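In what follows, a single structure is set out as structure tokens and then discussed.
Of the protein chains in this complex, one is absent; all others appear in place.
Chain lettering (A, B and C) follows the sequence in which the chains are written, and residue indices restart at 1 in each chain.
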Amino acid sequence: MPADLVSCAWAILLSPLAAAALILLAGVHRPKLSAAAAIAGLLTGFLCAVRLFLHAHGRHDALLFESSVSWIALPGLTIPFGVLIDPLSLLMALIVTGVGSLIFIYAAGYMAEDAAVSRFYGLLSLFAFSMLTIVLATNWIQLFIGWELVGFSSYMLIGHWYAKPSAAEAGKKAFMVNRVADFGFMLGILALWAASSPTVSQRSFHFLTLERQLSSAIQAGLIPAGTLTLIGLLLFCGPLGKSAQFPLHVWLPDAMEGPTPVSALIHAATMVAAGVYLLCRAFWLFSGLPEVMTVIMWVGGATAFLSACLALVENDLKRILAYSTLSQLGYMVMAVGLGGRAEGMYHLGTHAFFKALLFLSAGSVMHATHELDIWKLGGLARSMRWTSACFLVGALALAGFPGLSGFFSKDEILVLARGHHLGIYVLATLTAGLTAFYTARVWFVAFTGSSRLSTRHGAGGGHHGVQESPPIMLVPLFVLAALSVAGGYLGIPRFLGASHAEFHWDVAATSVAAALTGLTLAWLIYKRQAVSAQQVVQALALPYSFLQRRYWIDEMYGWYVATVQQKLIAGLCAWVERVVIIGAAVNGTAWLTRGAGLLLRRCQTGRVQTYVFVFLIGVAGLLTIALTR
Amino acid sequence: MPIPLSGLILAAPALGALALMVVPNRRHAFVRRIAVATTSVSLAGAIGAMVTYHRASGGYQHELAVPWIRSLGIGLHLGMDGISVVLVLLHALCAFTGVLISYAIKERVKEYYLFYLLLITGVFGVFLSLDLFFFYFFYEMAVIPMYPLIGIWGSDVKERGIVRFSKEYAAMKLTIYLTLGAVVALTGLLWLYAASGARTFDLVTLQQRFAGTPLDPSLQRAIFPLLAVGFGVIAPMWPLHSWSPIGHAAAPSAVSMLHAGVLMKLGSYAIIRLAVTLLPEGAAVWLPWLASLCVMNIIYGGFVAMAQKDLKLIIGYSSSSHMGYVLLGVACLTPLALDGAVMLMFAHGLMTALAFALIGHVYDQTHTRWLPDLGGLAHQIPFIAGCSVAAAMASSGLPGFANFVAELLVFLGGWDRYPVQIACGVFGVVITAVYMLRVVRGTFFGESKRQFSHARDAATPFARLPYVVLILALFVTGSWPKPMLSLIDASVRPLIERVAPGRGRPAGEPITVLISTPVSVEVR
Amino acid sequence: MVTPTHYLVVSALLFCIGLAGILTRRNVLMILLCIELMFNAANLAFIAYADAWGNLGGQMAVFFIIVVAAAEVTVGLAIAILLSRQLRTLNADEVSLLKW
Partner (left out) sequence: MSLPADWSLLAVELAACGWILLTLAADLLLSGARKRWLWALTLSGVAVLALLLGWQQQMGLAGSFQSMFVLDRFGVYFKWLFLLTVAVVVVMTREFGALLSERAGAFYLLLLTALLGMLVLASIYDLLMLFIGLELLTFSLYIMAAYLRTDARSVEAGMKYLIMGSVSSGFLVYGIALLYGFAGSTNFNVIHAALASEPAPLTAQAGMLLVLAGLGFKIAAVPFHLWVPDVYEGAPTPVVALLSVGSKMAGVVALLRLLLGVFQPLAWLWMDLLAVLAAATLLYGNLAAIPQTNIKRLLGYSSIGHAGYLLMGLSTGSLAGARAVAYYLLAYLFGNLTVFLVVTAATKALGGEALDDYRGLSKRSGLLAASMFIGLLSLAGVPPLGGFVGKLLVLLATVEAHRIWLAALGAVNVAVSLYYYLMVVKRMYLEAPRATSPIPVSALTRAALAGLVLGILAVGIVQEPFLARIAAALHP
């Protein structure tokens, strides 16, 4: 393969890193330079990815190479660090660098007034590098490295406005939840490595080698099925955390405390999709483990449905989008669980477009109004035309409006679901309906009708205060809107080597019907107000409060962390430390020694005759011992 | 005769201490300059040793041997193998940065640096000694200066303003506890000496002798626990750890740096260098027990750290938790795990030194280490805040820092031998993240507090130097671990092969290429 | 027939009497006298053994011991005088400023 292609592949990975380094070394007090460096870095990456794509286009079979340096090289253990280019990684790299570049550009406008632009862009660049490390990884350890680094950059970016306690807490929470998941993930990697060969020196982390070794080992029956299932489940812990699947989803809504570009890039388009990417990357392994696949499918399905339900009652614009992200991620995971690697990736791609679009539009709204409560917004369609138009495109794509990208990708998943399991198919279709409902709810409440901002912002603010965002923010919106529309026609599944799925009219019709139902209901309730929202809530009081409290999962975790972990376990350990180890064992020994000293000095009565007596006893003792020898 | 590097590294701080004895009390600047100069020399020597150590030949290099007490077979035998080179470098880094951090000391400066340099000398001596007598000699010499250093320049450990452990208590407990451990180990060493019949304290000679005529296994089994427990105290092995967090908390920052950063490594180093090397049969019997104790270290220590609210106590307990990984790596006794353990000694040492230096700065500026009282300091001291995030992340094993590589190797190397313990170890990483993030969150994030508005950042390049040096060292070794790993591995493998034949045999050629060019393959 | 053993028994008894006196008498002067008894017990033993061995070594020793005992009494009495001056007592029990 041509050397320039290899260089291109490396450039995808390294140019954001170079940008990050530049910002750290020279850009700390130069926000403009930082922004420029970051954008240039990621754009370079994107162009390189495009170059590779163009090379591959039409002859995708030819595109499979890797290039690596050895990172750790010990006798018996080699861990390379490099780039693996195949359709899957190239597609993902395109999405990450492409959508990423747009968001980077957008952020230059969005964050223009921020005090810490350099830190922001430095971390964003670091994130891009880390994400690409995952995407282009040649082995599990490199993937894990990227996996942890995206977690770190996510933590830092969520807490970008660290002065806000909620932001600081949210960052912490995100990191922690992912850490818990990564505990299982790491064990999975270790176990997988150990399973690859009984001899340490022949083990490997390398994707392609592992695939070869394990496949033959499995065929030879060298590895017990239970072990493999366990490994699969442990590995699935990684996506469980990173892609925020139930029940480890709690961090994602809180992560909306970060700046909106961060939410768009990290918590919608790319990082959270890394879990899905991982499942696809190791698809050869998972697909051979039916029990694991079932678990993945149901976890995905449950996440899709349960999060969609949560989105119904949420009032914060970004959090609604976050739940929607959860729900869509559930779709993707479910797709992989159903055996649809290409379908999952397809939806990942389209979702990246329209969800980034939605978030950026929401960011645009927020930029103009500093308000996120949909009930305090309203009438934005008039004051922010372009933004609203973009939002509408994204919303329709999300809702699965026929012809838009979301429709196609979701449809393929539904087809897959129907072919496998009726229950999951019903669940997925139901979710599609719910999606349409909450999307429409946002649209009708926040964007149509009359503005409710003026009453709140007083005379100075008012309706006229709401300004459309600057072009630097709008242009990325337009590009993303175009992609959201056209995403279905780019041939993503085909690029991944999937045979073109047949279009099932019945499935499409059902899903469209579900979407329309949701849409209509939302229209009735929130636009026409034929049924008052209050009434609906009262009628469904119990499920409503259940949703309002988010299934009490946050409370349960909170209770676990604060009471069980902190007070009970840590408190007990601290008590043992203080009372048993320091108090009884250590100080006790010291006091015992001192007590013995106090006792012994009592022999020293001060009376000389006692001394003589003890002397005598000593002599007598010596003589007695001598006599008895 | 050219002085070998080992002699240079050891002599520099010793001469510095001697020089300080004759410098007038009041010339603080001169005193500091002497300390900086001597530790710089050692640092240069350590880097030199790291660069010039010949990996392919392995073994002890840069040797210096001076007969000392011929009638007992004692000689001042200095030398470094890959393991000691790494630890000497660690100590040199911590000592150098510690001396810089010590600029904050304003009282009794000369005495302070005198004790500090003695401490430094002692620790270098232990890492460089290849003679049991001098090993112990320097070991105990390193322990004693801690007493005045903590007692005079330390601070009480307070809880909500009330003294919970006075610095006198902390100093005394540390000194007595460590001495107790040391003398138990000494008994074991003397027993070993007497039982060997070789009439030599020379480690290399003893190794060769035992290779030919191994010590009676029952004796090995009897002596091993003496060494393991004796040195385990400083390691610190659960449940003998309680001197350490309180000692760290009460000591002045620069002393905590050396103490947690380097002193604790003396224990695990001694267990590797002496107990395991000389008593393989004993090791085979006792190491599984050690592996289980390590789990207590990791998990229990982590949870205790979680319950603390004094910053230094948190880091103190986290150190005793993290040293569990080191001991676990030792207990596994496989090449990878031991590579990891040694690397972790290095990584954890730098990380902890960094953490204590940072806490020292925070304490100097706010006069409190009580977590609930702190908050929002990133507004006033952003540089320190940034470094703290780096330290917290290094501690939580974020890739890019050496801790990750080291822990990964321990996990990989130990997986086949103690999967349950390793799994617990992996879980320990989660616990670490809990309290480390809490520290960062509680100290630096949140709204700015008015009472800290006077806090000053480390603004000048000179003030930033120690932090930058430590972070850079962690980062470079963590993202490009090959040079260090090849160094460690060159010594670890022969060691394991000697102790557990068959386990350390390399599968391929030793890796000597440190910078590799990308290799591209087309995969069909 | 009086054998050396008889002398020795007497000597041992004398020694024990001396010891018993030291332990029971409270007066410092009495204690000094009892110590003299112990020395004399040793003297008796020496004489008896010297007789038994038929050499002069034992008798020579006795002279030494007598001189030492005399010196001891001299010093003892001097200290007793100081004691009575400083502490106004010769009761050994009451001399216990220094203890523990």
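Methods note: a contact is a pair of C-beta atoms (placed from the backbone, for glycine too) under 8 Å apart; a residue touches a chain by one contact, two chains touch by 3 or more.
Owing to the predicted nature of the structure, the values given are computational and were not obtained by experimental measurement.
**Q** For the chain that was dropped from the view, give me its touching partners among the shown chains.
**A** Every shown chain touched by the left-out chain: A, B, C.
**Q** Quick one: which of B:15, B:36, B:104 or B:180 touches the chain that's been left out?
**A** B:180
**Q** Looking at B:71, B:453 or B:517, which makes contact with the chain not pictured?
**A** Per the contact definition at the top, the residue touching the missing chain is B:71.
**Q** Specify the residue from the set B:15, B:144, B:204 or B:500 that touches the hidden chain.
**A** In the complete complex, the chain left out is touched by residue B:144.
**Q** What residues on chain C make contact with the chain left out of this view?
**A** On the chain C side, contact with the omitted chain comes from 4, 8, 11, 15, 18-19, 22, 28, 31-32, 35, 38-39, 41-42, 45-46, 48-50, 52-53, 55, 57-58, 60-61, 64-65, 68, 71-72, 75-76, 78-80, 82-83, 85-87, 92, 95-100.
**Q** Residues on chain A that touch the omitted chain in the whole complex?
**A** Where chain A meets the chain not shown: residues 593-594, 596-598, 600-601, 603-604, 606, 608, 610-612, 614-615, 617-619, 621-623, 625-627, 629.
**Q** For chain B, enumerate the residues touching the unshown chain of the complex.
**A** 68-72, 133, 136-138, 140-141, 144, 147-148, 151-152, 168, 171-172, 175-176, 179-180, 183-184, 186-187, 190-191, 193-194
Throughout what follows, only the chains that are shown with their structure count from here on.
**Q** Could you give the fewest steps needed to travel from chain B to chain C through chains in contact?
**A** 2
**Q** What are the two chains with the top count of C-beta contact pairs?
**A** Max contact pairs: A-B.
**Q** Nearest whole angstrom, what separates the Cα centre of chain B from the Cα centre of chain C?
**A** So the centroids are 65 Å from each other.
**Q** So, what's the distance in Å between the C-alpha centres of chain C and chain A?
**A** Spacing between the chain centres: roughly 96 Å.
**Q** Between chain A and chain B, what is the gap in Å from one C-alpha centre to the other?
**A** 36
**Q** In their complex, what parts of chain A are in touch with chain C?
**A** Residues of chain A touching chain C: 601-602, 604-609, 612-613, 616.
**Q** Give every residue of chain C touching chain A within the complex, in rising order.
**A** For chain C paired with chain A, touching residues are 19, 22-23, 26, 31, 92-93, 95-100.
**Q** Sort out for me which residues of chain A touch chain B in the complex.
**A** Within the complex, chain A touches chain B at residues 1, 6, 10, 64-77, 82, 141, 144-145, 148-149, 152, 155-156, 159, 162-163, 165, 168-169, 172, 175-176, 179-180, 183, 186-187, 190-191, 193-194, 200-201, 208, 565-566, 569-574, 576-577, 581-582, 585-586.
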